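All protein chains but one are shown in place.
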Amino acid sequence: MIIVMSRQATDSQLDAVVERVKEIGLRPEISRGEDRAVIGVIGGNAYAYREAFSHLPAIQEIVQITKPFKLGSREFQPHDTVVDVAGVPIGGDNVVVMAGPCSVEGEEMLLKTAAFVAARGARILRGGAFKPRTSPYSFQGLGEAGLRMLARAREVTGLRIVSEVVTPADVELLVRYADMLQVGTRNMQNYALLQEVGRAGKPVLLKRGMSSTVEEWLLAAEYILSQGNRDVVLCERGIRTFESSTRFTLDLNSVPLVRELSHLPVVVDPSQGTGKWSLVRPMSLAAVAAGAQGLIVEVHPRPDEALSDGAQSLDFQSFERLMRDVERLMAAMAPAPA
Amino acid sequence: MIIVMSRQATDSQLDAVVERVKEIGLRPEISRGEDRAVIGVIGGNAYAYREAFSHLPAIQEIVQITKPFKLGSREFQPHDTVVDVAGVPIGGDNVVVMAGPCSVEGEEMLLKTAAFVAARGARILRGGAFKPRTSPYSFQGLGEAGLRMLARAREVTGLRIVSEVVTPADVELLVRYADMLQVGTRNMQNYALLQEVGRAGKPVLLKRGMSSTVEEWLLAAEYILSQGNRDVVLCERGIRTFESSTRFTLDLNSVPLVRELSHLPVVVDPSQGTGKWSLVRPMSLAAVAAGAQGLIVEVHPRPDEALSDGAQSLDFQSFERLMRDVERLMAAMAPAPA
Amino acid sequence: MIIVMSRQATDSQLDAVVERVKEIGLRPEISRGEDRAVIGVIGGNAYAYREAFSHLPAIQEIVQITKPFKLGSREFQPHDTVVDVAGVPIGGDNVVVMAGPCSVEGEEMLLKTAAFVAARGARILRGGAFKPRTSPYSFQGLGEAGLRMLARAREVTGLRIVSEVVTPADVELLVRYADMLQVGTRNMQNYALLQEVGRAGKPVLLKRGMSSTVEEWLLAAEYILSQGNRDVVLCERGIRTFESSTRFTLDLNSVPLVRELSHLPVVVDPSQGTGKWSLVRPMSLAAVAAGAQGLIVEVHPRPDEALSDGAQSLDFQSFERLMRDVERLMAAMAPAPA
Partner (left out) sequence: MIIVMSRQATDSQLDAVVERVKEIGLRPEISRGEDRAVIGVIGGNAYAYREAFSHLPAIQEIVQITKPFKLGSREFQPHDTVVDVAGVPIGGDNVVVMAGPCSVEGEEMLLKTAAFVAARGARILRGGAFKPRTSPYSFQGLGEAGLRMLARAREVTGLRIVSEVVTPADVELLVRYADMLQVGTRNMQNYALLQEVGRAGKPVLLKRGMSSTVEEWLLAAEYILSQGNRDVVLCERGIRTFESSTRFTLDLNSVPLVRELSHLPVVVDPSQGTGKWSLVRPMSLAAVAAGAQGLIVEVHPRPDEALSDGAQSLDFQSFERLMRDVERLMAAMAPAPA
């Protein structure tokens, strides 16, 4: 952290700041220029104490120097993390496709969907058993019955399972059934939940909060990582903007940016990120081209009968076309003679 | 819900839509114009089924007619709800001031602050014992020890207590100490928490999600109301926008708008909503002038020593001036000979 | 400007940065800490050259120290500017009300409106003769015929006239008829227009761009000020956010913030800023309570027959009530024994 004094600061105002730095247990390093004085503040996590200076007079600016996240940063670990989801690796140069219905609605439709997406190359089955819905009057998911259906689909198809957990009390239940726990966009800053999944011993798919900056997203990952769980997969799923012709604005800028800042794998959800099934294929391709290490796509045998998010679900034919195009794209992008 | 067919829709496409309406158990009411056909869909909560139509061909538009929230709406209850917080009424023509430190940091500072704000006219003491913080490395609150200090301050000053609950497992604990439970901005869509506070038997202060529309906020209230708890106070606390010179953009438009749409009381948090103590007084006055039925303000005996949010906390002198100005304003606004 | 080197920076990387500073003609001031080196860069407008450093290696951060606007800043002029609009002062402790129809639609309705608002205390008549409309198929205004009607209304009522100019070629025409030129939200960064009104010799009402930060708004004012025209009145009129239940989000935070940063007067447009006539009265009062030095309000004798923006226009009765409430508020706020 660097504290920049204003040009008019008096010596005693400078002293007051230096004094405060020492009180907190940090080390000040003063450099007086002709123009103004600047105080470097050295010590672990100095920026967390910036508010201790907010009411002192004659401070022009307080500047954060080091990134506030650690365990997730590239500086902490230069090479890509590869997360092992019960034998399926996410990270590095792979592109893993996760597919399935928005919510688990019944065993038959689930098995049918699972068999289809597995045959076309998906490795992980998605499906919500607990659904966070904006209205209390909407379908809220089948709960444990849904989880049992997912487990049955795993048995039959060999797909791994990812499913959402919405409250700390359910983590134990999810751990019994799923191979990867999903934390949804509305819970990205539910810190009690983040800490609980940090202790769960299973990989976590952490969706970006719909109004969270990339930095806040990496700090949310930090909550999980700092509990000892290093298997975090980040998922860009669109942010909220003024544009209303799509459900969210899929922020693909975040994909190469996160890959610069962090060693964690990053995947993309083009179904949530667009809200329109006709945009899912082009935006899936865009995500992979931008460097995403996976996709999570909503697929439903009859999207117009879905109990949730039908408008953004692919039917089987569209999913098949998507997988063909993704494969062609990956073949072209792959061993780039950089 | 109204389904507008496209101009080119064939009879069989129209029939398919009508068929689907009946399958769901709703009632269609067709009106064929020269230009196009329109289908009124009648039945409780029809709009929740809109996705059942999303993949049918020849539909131009699906229009929601009734508001998706019920118990909280003015149509459901025309007169203002007045929430009773252990004898202190919020709602109607009152303007209640809640004040106190962002987080409870120690008994002495808390008692000192409580005594001061009580003497200047505040009725409710705010103070966080459990703090949801963006970084896992920031101060997270004193937990139950903090709650005990709040209870002690209530004994001494007679102020009521509002404090934040961050996870369903803590609701019972909070209920033992606080007079009103606060659900923070990051948990506005934590539905497990909303349902739990809906069963807690204590009034709830529901902060607006920093990226939530007014409609989503009222739907979050609906989660609490539908559990049988009718004592919900809404709190505007700023939304996230592109503007970065203030911490959030305090959306005062929402105050008169919520008062049109809902019978629930609405209060404003100018500390969070600006992030700058020098803006707290003018924006408090603006909130009251816009029709807010209360304020929740951060006050700290020495803001520059606060462990959280010092930059937006008032010191005693500024709080005193604020209360004087609020009183003058209320006197002027009060019995308007409309 | 301060350049913070990364911890790993080598001496030759530091030298390269210092060299570049000198090349540009600025003066470097190096301070080497144990932890890292920091280079103060001294010289007028140094931050404008920050991109000259963007590709140099081993730079951690480049920090802007001084505000990029000058003539409009409080540092440049500590006391409030009071703009003289043909004898009507805007700024200081006054609250001036500007009122009138969104667009001038005909002489009779204009004279009727002007007479009414003048009798209730408005000092300036607003009315668009040139309208920037989102669609080319919407009503675009009456042009010079509209300006002549405004001039006639001034003669009859004594009100001053403010009207929008949308292109540099029309500035001369507007100058002949209006007492104050309005630059609308869509033209806030139309720099050719800003420079032209900067040379026009008439006061300018500069609306905030609907997606402009406060800093960009003050920089737009700087374009006018730097042409020699010091009579700039800033107008907050709402910003674009994700909230769709109001037309824009009126950012009243900007009012006290601008008054801290700048000596220019700031007024508020609650009609544009809400898009709903029923919110205009409460938000007008909120604006004045926040410190606005004026209001600009759309009034129409029969809002439901307006050719533009009828939904946000007050009728005569509502305007009368607004003026009564504003006066009571001002009386209460006025000579605050600070």
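A, B and C are the chain letters, set down in written order, and residue numbers restart from 1 in every chain.
Heads up, the rule we're going with is that contacts are C-beta pairs under 8 Å (C-beta built on N, C-alpha and C of every residue); 3 or more make two chains touch, one makes a residue touch a chain.
Please read these numbers as outputs of a predicted model, since none were measured by experiment.
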Among A:P89, A:G121, A:G143 or A:G291, residue touching the chain not depicted: A:G291
Which of A:Q77, A:N94 or A:T241 contacts the chain that the document leaves out: A:T241
Interface residues of chain A (partner: the chain not displayed): 211, 213-215, 239, 241-246, 249-257, 260, 273-274, 276, 278-279, 282-283, 285-291, 321, 325, 328-329, 331-333, 336, 338
Positions on chain B where the hidden chain makes contact: 2, 4, 29, 31, 33-36, 38, 40, 42, 60-61, 63, 65, 211, 240-242, 244
Residue numbers in chain C that touch the chain omitted from display: 20, 45, 48, 51-56, 68-70, 132-139, 166-169, 186-187, 189-193, 209-211, 216, 219, 222-223, 226, 240, 277, 302-311, 315
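Throughout what follows, only the chains that are shown with their structure count from here on.
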Rounded Å distance between chain A and chain C, as computed from the means of their C-alpha atoms: 38
Separation of mean Cα positions, chain B and chain A [Å, integer]: 26
Of all residues in chain C, the ones touching two or more other chains: 211, 241-242, 244
